[in-house]
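Here the complex is missing a single protein chain, while all its other protein chains stay put.
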Amino acid sequence: MAYFTTRPETGRHFLHIPGPTNVPDRVLRALDNPPMDHRGPDFGVMMLQLFPKLQQLFQTTSPVIVYPGSGTGSWEAALVNTLSPGDRVLFCRTGQFAASWIEMAKKLQLNAEIIETDWRHAADIDAIGAALAADTAHSIKAVGVVHSETSTGCVTDIAAVRAAIDAARHPALLLVDTVSGIGALEYRHDEWGVDVTIAGSQKGMMMPPGLGFNAISAKALEASKSSTMPRAYWHWQPMLAINKNGYFPSTPATNLLYALDTGLDMLFAEGLENVFARHQRFAEATRRAVAAWGLETQCADPRAASGVVTAVRMPQGHSADALRRVILEKFDLSLGNGLGVMTDKVFRIAHLGHLSALQLVGVIGGVEMGMRAAGVPHREGGVQAAMGYLSGN
Amino acid sequence: MAYFTTRPETGRHFLHIPGPTNVPDRVLRALDNPPMDHRGPDFGVMMLQLFPKLQQLFQTTSPVIVYPGSGTGSWEAALVNTLSPGDRVLFCRTGQFAASWIEMAKKLQLNAEIIETDWRHAADIDAIGAALAADTAHSIKAVGVVHSETSTGCVTDIAAVRAAIDAARHPALLLVDTVSGIGALEYRHDEWGVDVTIAGSQKGMMMPPGLGFNAISAKALEASKSSTMPRAYWHWQPMLAINKNGYFPSTPATNLLYALDTGLDMLFAEGLENVFARHQRFAEATRRAVAAWGLETQCADPRAASGVVTAVRMPQGHSADALRRVILEKFDLSLGNGLGVMTDKVFRIAHLGHLSALQLVGVIGGVEMGMRAAGVPHREGGVQAAMGYLSGN
Amino acid sequence: MAYFTTRPETGRHFLHIPGPTNVPDRVLRALDNPPMDHRGPDFGVMMLQLFPKLQQLFQTTSPVIVYPGSGTGSWEAALVNTLSPGDRVLFCRTGQFAASWIEMAKKLQLNAEIIETDWRHAADIDAIGAALAADTAHSIKAVGVVHSETSTGCVTDIAAVRAAIDAARHPALLLVDTVSGIGALEYRHDEWGVDVTIAGSQKGMMMPPGLGFNAISAKALEASKSSTMPRAYWHWQPMLAINKNGYFPSTPATNLLYALDTGLDMLFAEGLENVFARHQRFAEATRRAVAAWGLETQCADPRAASGVVTAVRMPQGHSADALRRVILEKFDLSLGNGLGVMTDKVFRIAHLGHLSALQLVGVIGGVEMGMRAAGVPHREGGVQAAMGYLSGN
Partner (left out) sequence: MAYFTTRPETGRHFLHIPGPTNVPDRVLRALDNPPMDHRGPDFGVMMLQLFPKLQQLFQTTSPVIVYPGSGTGSWEAALVNTLSPGDRVLFCRTGQFAASWIEMAKKLQLNAEIIETDWRHAADIDAIGAALAADTAHSIKAVGVVHSETSTGCVTDIAAVRAAIDAARHPALLLVDTVSGIGALEYRHDEWGVDVTIAGSQKGMMMPPGLGFNAISAKALEASKSSTMPRAYWHWQPMLAINKNGYFPSTPATNLLYALDTGLDMLFAEGLENVFARHQRFAEATRRAVAAWGLETQCADPRAASGVVTAVRMPQGHSADALRRVILEKFDLSLGNGLGVMTDKVFRIAHLGHLSALQLVGVIGGVEMGMRAAGVPHREGGVQAAMGYLSGN
């Protein structure tokens, strides 16, 4: 049940948009504790236990900053701390989220260099390498890549991006958006040589929206010292100075921090490796259903297929939004919509966060029954295919 | 997530025992409000609004009593208020719950007359009529019938029981256990001429266990005045006297009353007729899955098949409990066990309470995948059959 | 805030009736977890951890039984398990709760022998001893004593009752009601030789109403085997048989068990000795306030003055209920009313459960301001006197 609904409530709503995701009861019950004195002694103790958990999640020994804000805010934080107006930044426009980040960079008066893709593949790593190699003057200050492009369901191999940068012997910073990847897909900030990792709370972390994150390399921190971008709220330096003692320069979102702490504990209790494997398993089951229906996924490269969301292409002449409406009304299941050029052409099944095999079976069943109800041409048997995979697994 | 678990939590637990059932978040959030002064003015106002809602649920203009207790306690309340030690009571042993109620009657020094059944059908109404007709001395003081026999998934037609009593021109009281029926199956205390209706909170009312109910006819109330059974806690008279003002003779379970109030509001918001229809639809979908698997239901009479639970008979030589264990461990789904003579021979799929079509698809999927994992012989296609029915409906 | 209120909510309600008491947020958040399968493996594990905690609370190695029910139900359980209709039971009528228990015994067809008191003192231990000594035929089967008489604020020394029984070399069972004492006042079931301890959930255990308890000595258990009282719901034997494995014969109140488990953990985290000392400290502060106001406590014996509730006698000609109404309306504070002969002559300040010094200062301030607003003659300075004690302590 949501806080507000206009539809009859006859069971639990199935929320399968790619974020916010299903939040465990345990996390909701952490969230709803009374706020505490964010300048008192207990708060500092709590945070000095919480920061290392965040580092473990991001697989880093560098600091991780938490903002009251959204993933969008974390994009801005990454850009305004490391860059100056007019700086060149290389982006690969892999989907709607990459596109929005690029728009933001422009608003922030950065000079965005764009490598286009067909929005059905991961970032073009060869093109990134080539662009950097061509930039012998090293005027490109940063490379911005979306790890898990939530609009298309394609995942970019970040280690490969790093390898391409290194191969080009280029000093550009590597900025990575893993808003929908963190806590669901394998992610290694240090090992992959990421300079700023950008994340949000409402997906793999299994908590509500409202927190944004920046994990910061030493190199990124150094770069921030010479940035001339006007900035205050997102400024890393005062944040890091006081975070050391477990506090924040302005009022933190205490209740969301409780939820974060509990969500992380649950991820570690399951074991990050198990969490990642579970997401891959559910993603594969979903793709088998899509294949059984005779439909196509938006992601055209199986190696890039996402563990967190599957974007499904509608048969020609059928409206994805009409289908989603039928599915919501008849089966109380919320699916993600197609974004940008994919509007009405794609619907997205999120399979991330606090999720079990049976919930997934319900979701796939809801899509299959919805297609039938909406008259969308498909073959039956998607659920059966998914179950065949899940029961042997 | 439950309060306590030894298993990994990777999504929401599927609780499909026939009570307690899935409790809506809205009800849980009512439950967890602080207790209030149960002798203060607000409490009385609250209860004077709540009692009529209970009457609406039971379809009666007579009083409905609420006890801190279980359904078992409500059985006792019905017996000790209306009967005296040594009184003859006619029961129809339709399953394990009828059997337990009979055992209780014996412990309470009542003289139980038992009509046996094969535990695969509803109560034998002809036999009841015959027994009453034969009792020309009217020494049978009451007839005890289980409306929804949760152990077998058979439902007895209470209006027909009343007709049989009337046809025999017999003055016996009609005591009906609808612990698992109320709030899920059509039920009409007044119209069906029931004298005491026995119910519990943890099933169709969509709230946790801990409350028991007696709806009482004028005739039952009259009978209670001459009962010589030692009784105090369950005594109707002092309860009714003070209930009139909205209060209780001893401390009520305040928080469970909050949950009750909210659960009833949700049932009425959906509309009782819609609630009943939803349960029938989910029951039919479940039975179609069972049939598709090539398995048999315990209830052998389609007209008696229950809207709240389906008991499934295991193939010869296979253990129901072993299957349930596999399903719990692999798919985090709790099913009901076989009771009494059905132990290990039957498993029960509850489909009542706060439940949507997609949850049910997940449940049926869990059973099908579990049978495959456990090596239980069956045909595939149960989920497909259920979905075929649900999507056209 | 309560679930339901007719008054404006401008801050947290002060609930200072002697039960239900203030429930910690942590307990409410345990309460509102979804129900679980009470026949599944996790439930058994949970209960096998919970029963020993209950034994620690009652200070016993004997079993402690938990019923869905109220303290009143636990009275009945104690009586119907150990006694038979017509049995003589010796009670000391120390206040309204003793009186109600006696009424129950009569309804259960027991033969209640009553030692009267002035309702301003603890039980008359000499009279108990004398009555037992006079009963050379040992026809008195049990002695029923209220440990903490919630209506008067007097506490009886249970060890002294046991000593009196032993001095009379009488085999009567000792049945003790500590509904409002357990978890707040020192209590030692084994060391004090209690045969049945009767308790409820909604006071010192810091959880909502809805559970009743019986701690049972070997002697009481033996006595239960020869009882001829009709009983089923409260029957110890089937309960104990299945409790051994962590289960219950009928559906337990799962959510209240979650709350119980958490409440006990909190009591042990504070340390029972600290809990008891805190209650004595708050009681003394309250009594100093009453003395400063120039009012009298109902309990006339300082050695018997209760650690959990203080009953205050109104000045002649003034209505306690009118005062309580003013205090509720103007200060949103619920106080206990006078019961039985004390109706309208006494109001009761509960100071038990989850309670801090500052909450208590607020309560005492509310009474003092209320008396002023209601025109009840008193001297100012009650809060000051309480604070003087609390700050030095």
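Letters A, B and C mark the chains in the order given here, with residues in each chain numbered from 1 onward.
Operating definition for what follows: contacts are C-beta pairs under 8 Å (C-beta built on N, C-alpha and C of every residue); 3 or more make two chains touch, one makes a residue touch a chain.
What you see is a predicted model, and the numbers here were worked out from it, not measured in a lab.
The missing chain, though absent from the display, is touched by one residue of A:11, A:73, A:193 or A:307; that residue is A:73. Checked against the hidden chain, the listed residues A:230, A:302, A:317 or A:392 yield one contact partner: A:230. Annotation: of A:107, A:169 or A:379, A:107 touches the absent chain (contact as defined above).
On the side of chain B, touch with the chain left out of the figure occurs at residues 25, 29, 32-34. Counting over the whole complex, chain C has residues 1, 8-12, 14, 22, 24-26, 266, 269-270, 274, 278, 331-333, 354-359, 361-363, 365-366, 368-370, 372-373, 380-381, 383-384, 387, 390-391 touching the chain that is not drawn.
As for the chain not pictured, it touches chain A at residues 1-7, 13, 15, 17, 19-23, 28-43, 45-46, 67-73, 76, 80, 85, 103-104, 107-109, 200, 202, 208-210, 229-233, 235, 249-256, 258, 261, 328, 334, 337.
Throughout what follows, only the chains that are shown with their structure count from here on.
Most remote chain with respect to chain C, judged by CA-atom centres, is A.
Centre-to-centre separation of chain A and chain B, using mean CA positions: 45 Å.
Under the contact definition stated at the top, the residues of chain C that touch 2 or more other chains are 29, 32-34.
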